[in-house]
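Report on the following structure.
Omission of a single protein chain aside, the complex is shown with its protein chains in their original locations.
Note that the chains take the letters A, B and C in the order they are written out, and that residue 1 is the start of every chain.
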Amino acid sequence: MKDKKIPLLEMKNISKDFSGNQVLNDINFSIQKGEILGLVGENGAGKSTLMKILFGMDEIRTTGGYGGQVIIKGEVVNFNSSLDALEKGIGMVHQEFSLLPDFSAAENIVLNREPLKPSIMSELFGDRMNSLNRDEIDAIAKTSIEKLGISLDTSMKVSSMPVGHKQFTEIARELSKDAKGETNPIELLVLDEPTAVLSEKEADSLLIAMRKLAKQGIAMIFISHRLNEIIDVCDTMMVMRDGLIIKHIPIEGVNVQDIARWMVGRNVSNSSKPREFDYTDKPTILDIQKLWVDMPGETVKNVSLEVKKGEILGIGGMAGQGKLGIPNGVMGLYQSGGKVVFDGKELLLNNPRSLLDAGLAFVSEDRRGVGLLLDESLEWNVAFTAMQVQDKYLKKYLKGFMTWRDSKAIEEVTQKYIDQLEIKCTSSKQKAKELSGGNQQKICLAKAFALEPKLLFVSEPTRGIDIGAKALVLESLRKYNRELGTTIVIISSELEELRAICDRIAIVTDGKIEGILEASKPSEDFGLLMIGQKVEEAI
Amino acid sequence: MKKITSKGIKSLIRNNLVTVLFLVICSIGIPLSGYSPSYLISEIIVRLSRNSFLILSLLIPIMAGMGLNFGMTLGAMAGQIGLIFVTDWNVVGIPAMVLAIIISIPISILLGQLCGRILNKAKGREMVTSYILGFFMNGVYQLIVLYGMGSIIPIKNTSLVLPRGYGIRNTVNLIGIRRSLDSLFNLSIFGIKIPLMTFIVIALVCVFIVWFRKTKLGQDMRAVGQDMEVAASAGIQVEHTRIVSIVISTVVAGIGMIIYLQNIGTLNTYNSHTQIGMFSVAALLVGGASVSKANIGNVFLGVILFHLMFIVSPMAGKNLIGQAQLGEYFRVFVSYGVITMSLVLYEMRKKRENLANAEKLQENQGALNED
Amino acid sequence: MENITIIDRIRDFIKHFGWPRIIIGLFLLTLFVMAPFVGVNINTSLSDTLNRFGMNCVMVLAMVPMIHSGCGLNFGLPLGIIAGLLGGTLAIEFNFIGPTSFLMAMIFATPFAVIFGWGYGKLLNKVKGGEMMIATYVGFSSVAFMCMMWLLLPYSNPTMVWGYTGRGLRTTISTEGYYLHVLNDFLAIRIGEHFVFPTGMFLLFALLAFVIWAFLHSKKGTAMTAVGSNPVFARACGIDIDKTRILSVILSTWLGAIGILVYQQSFGFIQLYMGPFFMALPAVSAILIGGASVNKASITNVIVGTFLFQGILTMTPSVMNSVIQTDMSEVIRIVVSNGMILYALTRKTEATR
Partner (left out) sequence: MRINKRFYIRAVAIIVVILFAILMAFVGKQHTILLDNKNIEVNGAELKALSIVEIQVDKQPSLELAKRDRDQALVQGQTHTFLVTYNDENWEEIVLEKKVKVPFSEDMLIFSIPAFINDIDDVDSYLQPFEIENVSE
């Protein structure tokens, strides 16, 4: 009975900040043996940071550690790596598969923990010269798969497996980690969105496997955006938002609507008043039909969307559902297909130039990768696109046969935006990589503004920048829209941000538009859309 | 039963384009050259015994995902240094070979360590780096052999040293160990001599490689070769594993060079090793290997096809156009061309695989539209 | 404060300039200082250095466009050289003599350079990420291919073909009577007995360098730099990356062709067959010694690098010979040039990609 008293895992007063930015605030919870805890929350709510603390990831230590205590079976622990955590019987199944495609399931399950047959060579050249014990490898793999209660061919190569089997292989790997008896048996398993990539049927069999594991006394922390699954499988659930635990209750009696509300609901503290803009009578400027985009991790399957002239449209949704794929696909950065009509003309997809020529512009979410020439000056960054697409800032000689960069014009325009957007830099000649994230974002905006586009896609404009810069970036977008009437499509994971600035918000789930609502609608409606629940009054 | 369809054959050809091309070249070249089959077979057997060992040294780095180890020339240098010493000490026969191998191994290990460390700093461009490293170490080798030997490193055999008093001569006569391994057990079938002992040694390396694949280290190398990050997250020492694979390759190449030179009988002190890397790589690629995949079968098939081309082309060139020189240039062209082509095909295949996903989505969309 | 700034400045300078360059620079300086003491005529040495600088700088310049567009180091330089060889041999075949022959050689070489460069660029676009290794082998196989062609092509000028068969080109062809020293002697400045400044060669280099510099300031050139700096960015800005890269490869190939002609007019011989085989490596290491990295290079890098590299090549044999009575220049050349390439390849390129 004492077991019941001392929880398997207890996290006490956990707090964590990244250079002043508080991401976790006084987190307290515990989990018992055999308990399945559902953990839900929006992106950036602090779930993954919490898990990183539990596993002692490098990232936490290099950014100044954390506050509070992690207690396992009454003993305060401080892991230095996930291998340490494993020794105490805590394993994790990551969202991205960490499997070797050319290895069989069994080989992947025992990776780097293979049972060996001793050989003479190992005395001379070290343990790694021992040969593998294939029979035992197979046996270990089979036992851990049995624990899951599923059938899986252990000799099948991962590359030829269906996704569901890959996921099972991952879990079986965690379960097998005590097989050599060198570590404690697995007692706690963290599953980070294991069902995100699975089909419904596959997900069901995973849930069954989870319940089976729980019966064997293994506790689990189950992170998922599919709330129905949480309700189906969990004993207790915990909702996180803004680095706080909002709710931590037994699952009984909880319904999906409640969870959705807890997830997105925010104390009403919207300082900026919603915009007054009537989009209904405006003409359609951009018409997307049946768009698919092959963007890894953000696949768009079938999106149809109309954007009205002069509006600010928000596109929201959970990470990985495909909202980022929409602008990236339309702008030709990833392979895409479908039909896109802009201003009455059908656009040529997969050709960034034709889209820029048509008057579209895009501020990418990947600032360092796509948005900037990090090794070049701010002037280059601001002026480059406009120069290439619209022949601005060029001096022409010999009837345009010879062109020459007009450094004076470039400097002027850069200086203009530096002043306008309050970009902090030593001069317009500074290299882009030397700026802070927020200022880099402003440079990206300046680059797009210099194009004077008719429609501007802005993707995750506030990701990774501090609060002051956030407000400024959003305000400059609004101002730009107000003064020039430019249509703006903002894609963001932060719903509140969208609600503050947009006229309408489309929610993308599973590569499709789940629904479009006016920004003034209550946030739980959006929450429901995000988890794939249609709301009647969706437009 | 698998049904052989025309599509299957097409993909077979596409995946083994280089090999197929070589089959065509050889089948045109052999009749043109006018060589008798028995001559060709005996030549091929000589080449097999001479070169297989060297080429086998390339397999392990490929397994570890490091591509073709052009740095095998480092091993060749180590082997040559071993041979220079035994020649100087006037040791002959099989004992001399064994001694040369024992001398070469520590040098190979040292050079392999160096090579591995450098390649770890140049992940993603191992091949070009190992290639340049071969050139760089050639300079160091010259420094040692041309200036160090006979002055700092004592060489007492005056017939080895240049007239000026130090530095090894351009050619070293290996009369003492010439064919000592090849002629240990000789088998003669239809007048074709088969150096049985050499083949036994080669078979032993093959067995070693097969066994090595089944060891923990071999498994780790395969894991590292597939995905360094996954391997690292499972706790495999990626960098160390990569270094070990290069060390093994260098050691095997060193031994291979000694076997190669005992067959040739003379050592071109400053040239023998420079060409070895290129020819070995070319032969392996001809055998159907790629930058990321190679097996023992590729080695032997490669040696046979590549050297068949090598033997017949001067004669074929002479009979065709009356210029043997042309055939010689042709085979040089083909050797380089083969490597170029394989590398290009490999990169293109990599790209094609990336595009496969988009095609899948498109099909998906097509299905949606039909609904 | 002031003290710190000076130290910082030195540190900055070292960081900016890079240790290898400083060591090589100091080494060269030592050689020049030592030269008079060991009885080497400094005027001759300086004149030789300048001459070799002029001979090689255009080929080093041929590295710049491809590095700028992100194609990496142009190990495929032999391809450009072959275009130059074709131009040179054609000019001689048609019996152009004197300065005209040089001009005609350049003109004949151009279409070949464009065609070769286009094909080569197409190929490199198919193998993005693996350019350098493939470039090396494209160079090698084209040289080997041309070996056959030199035997087969119907050249007939008796100064070029083998005397005894009357067909097939010789391995070395003298440029005497054709374009030997046409640039070297153009406005050459003689100071004293031993010093000659090959003005014409420097003028041509200056012209070509200016053209490249100007090109890099044009719209297309700007795009090229952006493609090399961040191809994804360039693509998002609507630039056709493949076309830009092909253009850069054509430019590099053409410069390689002109480079070998400049080299030959000074050297006095056209070297065919395996001659161009290893010509890429000295050019590659020269630009790296000059401070370029795998994806950043400037005209200054070309000038500094060629001077340092050729300086060492000229000075080591004469000075080292006098000091230790041994000609170690070949070994030093191998170690320095390949060491420099190795250094560049293994360095975490500071350019963020």
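Everything below uses one rule, namely that contacts are C-beta pairs under 8 Å (C-beta built on N, C-alpha and C of every residue); 3 or more make two chains touch, one makes a residue touch a chain.
Remember, predicted model here, so these are calculated numbers, not experimental data.
A.B. asks: Given that one chain is not shown, what are the shown chains it touches?
C.D. replies: A, B
A.B. asks: May I ask which residue of B:98, B:206, B:232 or B:348 touches the chain that does not appear here?
C.D. replies: B:98
A.B. asks: Could you tell which one of B:37, B:124, B:163 or B:191 touches the chain left off the display?
C.D. replies: B:163
A.B. asks: Among B:90, B:151, B:186 or B:266, single out the residue that touches the unshown chain.
C.D. replies: With B:90, B:151, B:186 or B:266 as choices, the missing chain is touched by B:90.
A.B. asks: Residue-wise, where is chain A in contact with the chain that is not depicted?
C.D. replies: So the residues of chain A touching the missing chain come out as 123-124.
A.B. asks: What residue numbers in chain B mark contact with the hidden partner chain?
C.D. replies: Counting only chain B, the missing chain is touched by 86, 89-96, 98-99, 102-103, 157-158, 163, 176.
Operating definition for what follows: only the chains that are shown with their structure count from here on.
A.B. asks: Give, as an integer number of Å, the spacing between the C-alpha centres of chain C and chain A.
C.D. replies: That gives a centre separation of 48 Å.
A.B. asks: What residues in chain C touch two or more of the other chains?
C.D. replies: Where chain C is concerned, no single residue meets two or more other chains.
A.B. asks: For chain A, which residues are shared contacts with two or more other chains?
C.D. replies: none
A.B. asks: Going by the contact rule set out above, which residues of chain A touch chain B in the complex?
C.D. replies: Residues 83, 98-103, 107, 111-112, 114, 116, 119, 121, 127-132, 290, 292-294, 296, 299, 301-302, 335, 337-338 of chain A touch chain B in their complex.
A.B. asks: Touching chain A in the complex: which residues of chain B?
C.D. replies: Residue positions touching the partner: 211, 214-217, 219-220, 222-223, 226-227, 229-231, 233-236, 355, 357-358, 361-362, 364-365, 368-369.
A.B. asks: If you look only at chain C, which of its residues touch chain B in the complex?
C.D. replies: These residues of chain C touch chain B: 75, 123, 126-130, 132-134, 136-138, 140-141, 144-145, 147-148, 151-152, 168, 273, 281, 326, 328, 330-335, 338-339, 341-342, 345-348.
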